[in-house]
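With one protein chain removed, the remaining protein chains of the complex are shown where they sit.
On to chain A.
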Amino acid sequence: RCQHCPPLRALQASAALRRASDEHKKEPLTSSSQQHFDSRPAGHQPEQEPQGPHPSYTGQGGQESEDYESEEQLQHRILTAALEFVPEHGWTAEAIAEGAKTLGLSVAAAGMFHSDGSELILHFVSECNTKLSKLLEKEQKLVQLGKAEKKPIDEFLRDAVEARLRMLIPYIEKWPQALSVLLLPRNIPSSLHLLTSMIDDIWHYAGDQSTDFNWYTRRAVLTGIYNTTELVMMQDSSPGFEDTWRFLENRVADAMTMSSAASQVQSTGEAVVQGLMGAAVTVSN
């Protein structure tokens, strides 16, 4: 049926571009896709029947070429194109519609996504995390090759968080809106997952190899630092966000002193708990 040829060829046309972005699919952080899409094996360009409800009678013939784009890839492209319109329209279906228009699709294609722009925001966060990972990996390679000094832990954390937060700068005006959407109950699993994997990533490249309780405390601490710095950045009007970076520096320094005082706190804590237990026993008698 030749009715299928025009749209399929339109999808095939930019296969070359998409192959370049193929490595981004290797990231396990592509959780911007919804649950009902099967996760694709890394680096796998579809040569057999791509997932999605394809009519059986196009099984044979030209449409089966390896350039075939799946719905998921198309959605990714639309969302990426839509990011350009976010400063003007906010994180809304309108921005997605404008993005679809630039790709030559009808504005109705925005109907594929939720009307509150959740997918767009999750897509953006996922892309930022991917960029951060690549940046940290590159830095690590430089250190391994001996071309750069290994940074002390506090400087490493500071730079990583700063690099990640700087990615928000073009969208900073509409970011509070995005944060509130990410907190919707529907989105919390995905947004939480993205956040924790990003924090994980940073600690991994920081050289953290702990397998004990420290793993949790480290992640909790860094998550706290990241979230509070993000909020400070929202209402920071200083030139170049210097207030935010200074806040970040202080928090990271606090965390460092805290870890050394942690054991002290622990023993104090134990003492306090014992005191309370004694008091409870006394009172109950």
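Convention: a residue touches a chain if its C-beta (ideal position, glycine included) is under 8 Å from a C-beta of that chain, and two chains touch if they have at least 3 such contacts; residues count from 1.
Keep this in mind: contacts and distances are computed from a predicted model.
Of "thioredoxin-disulfide reductase (NADPH)", "AP-3 complex subunit delta-1", "Myotubularin-related protein 7-like isoform X1" or "COQ5 protein", only "COQ5 protein" is the UniProt protein name of the chain excluded from the display.
Note on the undisplayed chain: of the listed residues A:100, A:199 or A:252, the one touching it is A:100. Mapped onto chain A, contacts with the missing chain fall at residues 1, 3-4, 6-7, 10-11, 52-53, 55, 71, 74, 93-94, 97, 100, 103-112, 115.
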